[in-house]
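Take a look at the following structure, please.
The complex is shown incomplete by one protein chain, all other protein chains being positioned as in the whole.
Take a look at chain A:
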């Protein structure tokens, strides 16, 4: 049901019945190791190219999600997935193998919550019994496309971020046990004329602030109605900037209630510079770490605001600014 201009309220409470979270060796050394289902031992994932490894991550995550839900791949009506690679081929190639009707998505690193919002909408409107949705990224495949060859020696600034390797998937259903999806706000593309592709947190922060303020306004609630508000991959600088922007809008969120997936994924000793990023970042941390916390009743209500920078290497070289987007989805504990 539409509430305001861009917020959906899901009265049938679509349920996340299972998740599949898979990472690489760098994620294994991270902060939330225990929340993963599986780690590949190297970047190649037993494949012969980074792009094939990227597809393997998605397939592995889907195996875990499906087996944990005790259903078959063929029970899933729709597969909603995206990544950062040109023409989202890793997602499409995984969908080919999974043989599930597929909608390819792209909102850069906000894809995870775009998929969750649309998936919840499909379940809520009784257009599907089971939907599998998520997002993935592969550090080397993404670096290769967006920046330099992986072994090229360039000095990264403090503001740069580390693209996560992994795939995070969730299976949604109308019934069943698990956290419920209660609402979603689809974000607008916001561009504050920033140009530095090594400072994406700063570019994305205004989009996050816009979506958060719109969500709160259209649902007529306060930040304190959520236990946590979690952004996707703003990382250290972007999170600080987003808090400042929200403060300017007279929305005050305490520091400890405003977290960022990019700061939760890796430990501080890892060389991630400002923090993690990539479309897998918010998917891994939400579907692994925070869903587990909701299941354990450590958390009751969270708002996940995945943030994406909608740039390409071409737009950067043509000196265009970085347009950004943020999608918000609220997840609550089902058992009251």
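The working rule: contacts are C-beta pairs under 8 Å (C-beta built on N, C-alpha and C of every residue); 3 or more make two chains touch, one makes a residue touch a chain; residues count from 1.
By definition in this document, contacts and distances are computed from a predicted model.
Matching "Stage V sporulation protein AC", "MoxR-like ATPase", "ABC transporter permease" or "Sarcosine oxidase subunit beta" against the UniProt entry of the left-out chain gives the name "Stage V sporulation protein AC". Touching the chain that is not shown, out of A:94, A:164 or A:202: A:202 (per the contact rule at the top).
The chain that is not drawn here is touched, among residues A:13, A:144, A:174 or A:257, by A:144. When you scan A:130, A:237, A:266 or A:290 for touch with the missing chain, the hit is A:237. Among the residues A:229, A:245, A:291 or A:309, only A:245 touches the chain that is left out of the figure. Along chain A, the points of touch with the absent chain fall at residues 48-51, 144, 148-159, 192-194, 199, 202, 206, 237, 240-241, 244-245, 271.
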